[in-house]
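All protein chains of the complex are present and in place, except for one that has been dropped.
We just call them A and B in the order they show up, numbering each chain from 1.
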Amino acid sequence: MQEHKVLVANRGEIAMRIVQACRKLGLDFVCVYTHEDRHSGHVALARSLGGERAACRVSSYHDANELMAVADHAGATAVHPGYGFFAEDFRFARRATNRDRKLIFIGPSWRVIRELGDKINTKRLARSLGVPTVPGSDKPIYDELEAEDIAASLFAFQAEQGIKRPMVLVKASAGGGGMGIEEVLDPDMFRAVYRRVRNYSRRQFHDEGVLIEQRIEDFNHLEVQVVSDRSGKNPVHFGTRNCTVQSTGRQKRIEVAPGFAPSEIAYTFDAQKVLDDIIGHSLTLARKVGYDSVGTWEWIVTRQGEPYLMEVNTRIQVENGVSAAISRIRGKNGVDIIAEQIRTGLGEPLGYTQEDVTFEGVGIEYRIIAEAPEDRFAPWVGRIDEFRWRDEPWLALHTQIPTDVAYDIPTEYDPNLALAIIWGKDLSEAKARGRGFLDGLTLKGENRQGGMRSNIAFLGDRTERLLVF
Amino acid sequence: MDTEKRLNELNERLRYVRDIFGARENENITLLATKLGDFQARERTLSEPERIRALAALEDLFAFLEKKLEAELTPMDKVRIVRHPQRICLKDILENVYDNYTEIGGRDEHSIDPAMLIARAYITRRKGKKVYNQPVMVIGQEKGHGQEFRNGGSVKPWGNAKALHYMKVAEIENIPIHTYVFTPGSYPVEDWPGAAQQIARNLYEMAALKVPVVSVFSEGGSGGAEAIGLADTRLMLSHGYYSVISPEGAAAIESGIRQGQRAPAELIETCARRLCITADDNLKNGYVDRIIQEPALGARVDDYGFFKQLRQEIIRATDEVVLSVKGIKLFRAMALRRRQRRGAPIDAEAIYVRWDLNTAARERLLSRRYAKFMRLSRHAFLDKRPAVKKACSACHDLGWSLYSFFRYDLWRKHHRRIAHAMAEMGAEVDVVKERVSRPWRRIFEKLGGGAAVPEANVERLTQLSAWEADGDAAEGDTAWRYVSPRAAEDRAVTCPNSEESGCLDLWAPDLFGDFAGVCSYCGHHFPMEYQWYLFNVFDERSVFEFNAEVESGNPLDYSGFDAKLEKAKQKLGRKSACMTFEAKVKGVKVVVAMLMAPFRGGSVGAAEGEKFIRAADRARKKHFPFLAYVHGTAGIRIQEGVNGVIQMPRCTMAVRRYIEAGGLYLVVYDTNSYAGPVASFLGCSPYQFAVRSANIGFAGPGVIKETTGLDIPPDYHRAYSALSRGHIQGIWDRRDIRNNLYQSLLTMGGRNLYYR
Partner (left out) sequence: MLDVTKLLEEIKASPYQEMEITAPQTGEVTFGGLAVGDKVVGPSGEFREKPGTTVATLTRERNPRPIRATQKGTVMEIFSDLEGTFVETGTPLVRIRHYLSKDEVQSAILRKALHLFRAPERAKYYFTPEVDTKIRAGGLESVHVREGMEILIMSRMKREAPLHYAGPDGVIYAVYFSPSQNVDAGAPLIGVCPPDQVALIQDVVVRVQTEWSEQD
């Protein structure tokens, strides 16, 4: 395995963690960066660990051609996409795999990415295995009468469940990224909304297909961390996470592992059973598709304790560290899911089974971001003059912000500054340590409008009610 | 005094001869020049009688040598004759051939298009004491003896539109039309109504114009000529030319020179000969019906004898057309024929024929016109099938005609009536059933509590449903059945719009595979192979080719063309640029004629035209929609000369016949579609769509620059420009062609399509 060289096709914090994982595994690596990112920590780290030529300037992280060219030039044999950018782009994975100078794509095989990247396909796959999904259609509906019929049943179905404000979601089946989605509260309005979405879809995507689903408002967002090797036969899970604390734009801000804490908090449903169920379902689906890398199964759990599979993220996630923090392999601490992804991606077998994985304590991950939560989480751009925290044995902090010099936040990318992962033996200890960490954090900076804005207060605020549902 | 004038005339004649013969040296011309020079040198020394005598001798010599030179005229000389400012033009004809006329719409440069002249005129015929004024509509290009604003008879789109307007007027007034073709070609601008599209409209209307049309060709430059040249009788002046392209244009293509350069003079001469453009050539090939003999070296303004002859010919031609379709005609027609046989100089005016037609005669006129054009150019393609096979396929055709009559005309009518009755009955029954069951249902509802969601409904909301996704979603790596061979290359491709739109390079396997040749950033469509459409647009395994044996030939024995043609046939494994087939689009059967760009640029010659016509016929007989899918066409195949040009009216007539029979004729343009085909059987469709990759127009940028001197913007011919100008009815994304086609089949077209 040591003869491999990994192209780190990403930036910032995740690029740094990939570089560190490569080092840990004794692998050579090469990074890329853009002009705007020339002062980013990942460039400095790459150069300090790999020499001057370990970071290559490219025109854009979005240009696959640049990445391939750099990989060939540097003699890379594998590419790690991180998250975002090309992480879930099956065409990129396919290109890496199929091109003349082959690159191992550190992630699932491109067919798996494609299969699970299609939400309708995932939903149907889930239903075929008895995995619960959001009530509604699992195929594009083209017929108006059929659509009305489904909507009517959905309203009746919710009424029966005692939902106060039954709601139906109408979305263009060919759409994505929030485009062509509308809510219906009043059954009499359905036809008008349906036609509007259908016409929009026809104009925009040249397809009249429409999906009709229950709109669930009151839920917790849970995830199951799955890891598998290239055989795709024996996936293991690294527990659950709860990612319910989000910004108004549905961006995660705090993640907690495990997903619920039934031993410390009372729930109206059997929380432990829900966690067990979603883990079981996730692994069933992973086995079915032959999932061969690290991935996350996203679930929503309603107040009634009903879990529904939303989608599968076929990539490493920002919050992988919080699961690692509570996981032990054969009782040993220091699990690194990124390293596991690289190791198995390059072809090594997993080397352990589910019995070897145990869990201990509670992890909390804070995403420290330059933004103004009170102003709809508007991003803040400027210069960071000071960023300091106290090192603790229970704290892992990942950041691309240099701590010794001032740093201008590049406007081209999200203003994520750091990830702080806190561990405690139980939820209350983790929460207490988290509050302590946030209180002791120094983050100063300014721009022409004035002083630095960040979400630290927001994070502290939300720590109190973590995992309460 | 008189001598001076006569001398001037001789000088003028010498200059004319020199103009006609171009740069060529000729001993007869030298002789004329020396003799004339001699005379002028010693004129002063001569006495009056001597001078008159010498002048007379000189005039005789001129007349004699001009006759001699006449025999030496090359095709290119004739081109120079018709282009000469002294050549007769339409105004001269109106003055000298007709008895009275009024020009319609325009005076000199004050005209919507001074190159197109329309006049109402009449020919007076005396029968005993009676005087008949026979009105006609005269339409033709006016070169105006070199008047600049006439543009050399190069008609702009709106000029052709004006011509069409007055053809329709003549139709309403029930008077014959005389058209005079004096054009080097149409003015190739795309402004509304568009050079190509307007010619197409003219052809489409002329195909069924219900009055006699007689045309006279002097200069018949390709598309411009066709715009007014589709006639019942086509006469040609003996020194005229009728060609698919100017000899210069052909030479430019032949030598592959770039814009702005000139082809060598010898090559132009050679091309003029190869293209078979003279009156004799065209008579031999059947593209004109008669030749009107001109005086030596061509008719000029003061050749009054010629005008008299032209008058006779035009009257006779009109008489013949009318008589051939009239009810009571026997003796007069015979008389005309007899005189013709005798070869005697006929006096057409001796017989009187009324030129208006009744309804029955009009129908006969149209079917004669159709038959006439269908007979043309049949010699110009190859069909190597043995006679038995041909006979079989003819029987097969006949069988289909009968079948479709029974199936669609007889059976369908009755079937529909029964179906309607059944539907009404069913509705009645429903009402009764509802009435009867209402009390029972009420009781059930009370018992069951009503509102509960039935178990089956919950199941439907939460469990896997049955779904057959269109059947197309292929199992392989892409959604397409055919993938371009370019997708096999591991390389990046730059989108031509990358500069403006910031498109990143695309990986060839993605671009030519998954993306179907569409840039995922800006939507630019890279051209694709015709196979892509063949396999991805139509239902799987539904394509059934017919008439594959009809083969492109080299009817003019154009030198060097045999080899090129053979190469094209070898390379593609096809016998012509047109593939005709039946196929299905989501279950709807269609007949398709496809022009394929890789075969000689998708150019249309006799074989392509014939296949197109047969496909249209087949669609008509089977009551299928008819789709012209133009992967690409560069125009009419120039190496076939007029054999190619004649496909413009021929195919347009076939299309018209199909549409009038109640069919749906759709045109889809793909890569580049230019010139003749667009200006006829494609441009005449009411439903023309373009794939985003299409460029559509009459002439390419080079030709426009050459003929008009205009610099045109790079997007001039793009599909979006064509849409903005109103030339096409919509633009389709390549990936949606199949759906759009199906949608079109459902929503457009005539009454005789069986699947509705």
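Quick note on the criterion: a contact is a pair of C-beta atoms (placed from the backbone, for glycine too) under 8 Å apart; a residue touches a chain by one contact, two chains touch by 3 or more.
Every value quoted in this text rests on a predicted model; they were computed, and no experiment measured them.
Asks: Quick one: say which of A:Ala69, A:Ala152 or A:Ile181 touches the chain that got left out.
Replies: Answering carefully, the residue with contact to the hidden chain is A:Ala69.
Asks: For a quick check of understanding: of B:Gly128, B:Gly327, B:Gly573 or B:Pro714, which residue touches the chain that isn't displayed?
Replies: Residue touching the absent chain, from the options given: B:Pro714.
Asks: Considering the entire assembly, which residues of chain A contact the chain that has been omitted?
Replies: Touching the missing chain: residues 34-36, 56-59, 63, 65-66, 68-70, 73, 378-379, 381, 411-412, 414-415, 447-448.
Asks: When the complex is taken as a whole, what residues of chain B touch the one chain not shown?
Replies: 489-494, 502, 505, 507, 711, 713-714
We take it that only the chains that are shown with their structure count from here on.
Asks: Across the complex, what residues on chain B touch chain A?
Replies: Touch list, chain B to chain A: 451-453, 457-458, 460-465, 467, 469, 477, 490, 492, 504-505, 507, 509-510, 514, 733, 735-736, 739-740.
Asks: Write out the stretch or stretches of chain A touching chain B in their complex.
Replies: My answer: residues 60, 62-65, 91, 94-95, 98-100, 124, 127-128, 132-133, 135-139, 150, 153-154, 156-157, 159-160, 206-207, 214.
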